[in-house]
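See structure below.
Only one protein chain is missing; all other protein chains are in place.
Then we have subunit A:
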Amino acid sequence: MSEHYDVAIIGAGMSGLTAGIRAAHFGKKTIILEQHNAPGGLNSFYAKDGRKYDVGLHAMTNFVSPKERRAVFNKILRQLRINRADLDLIEQKSSRIAFPGTNLRFSNDEALLESEVEAAFPGQIDGFKRLSETIRDYPDSDLELPYRSTREWIKQFISDPFLEEMIFCPLMYYGSAVEDDMDVGQFVIMFRSIFHEGFSRPVEGIRLLIRVVLQRYRELGGIRKMKTGVKRLVAEGGRISRIILENGDEITADSVLSCAGYPETYGLVGDGVAPDESEFAGQLAFSETIAVYEDLPETWGWGDDTIVFFNNADRFEYRNPSDPVDLRSGVICLPSNFEFGDRPLKEGLVRVTCLANHDTWCGYSEEDYRAAKDEWFDRIQKSILPMMPEVTRDYSGGLVATDMFTPRTVKKFTRRARGAIYGSPKKIKDGRTEWDNLFLCGTDQGYLGIVGSMLSGVVVANQYVLKG
């Protein structure tokens, strides 16, 4: 006989975990099914040659003071009954948008960005302030509207295309599944979470956040099965009647929540379309390099920037590149430049994210793949130099370890269609599917990033498991 649950959750991604906490807290018999052996999904961790790495942590967005009770981040923690002090958060120093000849710095104090815009684009500051206030007052209900182009919308505030690109660059890199544009709702969410609020991280990195969340789920009696992929969802009479696991077992559940993604989840019901081939598969994939140095980057003159969003092309392009990696723009993260105080990191890290071509990386033979990784790793490290402060000494000899992941890696470990970290360009904002008891949470429900996906899990569980 197959075991029955109130709620079955596909994927131990951040949204699956927070949905699980909400359901279990209110007494629902809940199971999380995860195909990988580590929790966290795109936001996981691993060890290589005895060194610990975070997969997807540059920064957590949405940083606000604990006193701002209405702010999204504090709301989520309240809903999860997680004590904020347990997350041991530290703030960024400051970050930067670096374009040819112009820099805009920003920090967790939003006044910094405003003054930087005023200094670099005096004619645009009134429009920028109006944009910022419009976003602050933007009604939550409008966030659910169908897709609208921000390219059109932003023209009423910003008339200088150069400034427009500079504003888009970090917001796209940290949360757009759409090429060269964004949904207005998504733009508003990202503007708030990055420019109005800000960046932080747990001192220990992502492991701590995941540990706290998992512990909460476990103490509520939630069940979690790792290395237990869902093979197929059987639909009968407009509902998911059975869940077939890859190990051959079968379970049933009143509600099924999935954070695996939109084409990925539909693929499990078996609409005959491979997720990679789906018209709803994301087109944007990324590579990430991690260079580990003996010393902290501050010792060679890189002590100020926490994150640098750069573009050195004439025009900023956020699209699937024709080259394996697009070296013209990207994100540089120096994790040691958070406010670690007297608990500094023991080694220096330089992480770089760039747009990468999924088909190219997935098409290589094993041997070519390794060679391409070596080649592009070096090219990426060189390409960031013009965007960074002049180095005060040669630091290259202190390189002690490297790692690189590509769309192929993301595909392999998280099964995201086309390795697209931000999922499908089509977001299902109400989380509903064609089947009455199957709901989407996380990235393809429209909330992404670490904090966004945590919110999504809470909202979807509230709406369809607790209220329903």
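Keep this in mind: contacts are C-beta pairs under 8 Å (C-beta built on N, C-alpha and C of every residue); 3 or more make two chains touch, one makes a residue touch a chain; residues count from 1.
Basically, contacts and distances are computed from a predicted model.
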Name check vs UniProt for the chain missing from the figure, options "ATP-binding protein", "Tryptophan synthase alpha chain", "Acyl carrier protein" or "Proline dehydrogenase", returns "Acyl carrier protein"
Checked against the full complex, the residue among A:4, A:52, A:78 or A:393 that touches the missing chain is A:78
Residues of subunit A touching the missing chain are 25-27, 66, 69-70, 75, 78-79, 81, 83, 458, 462, 466-467
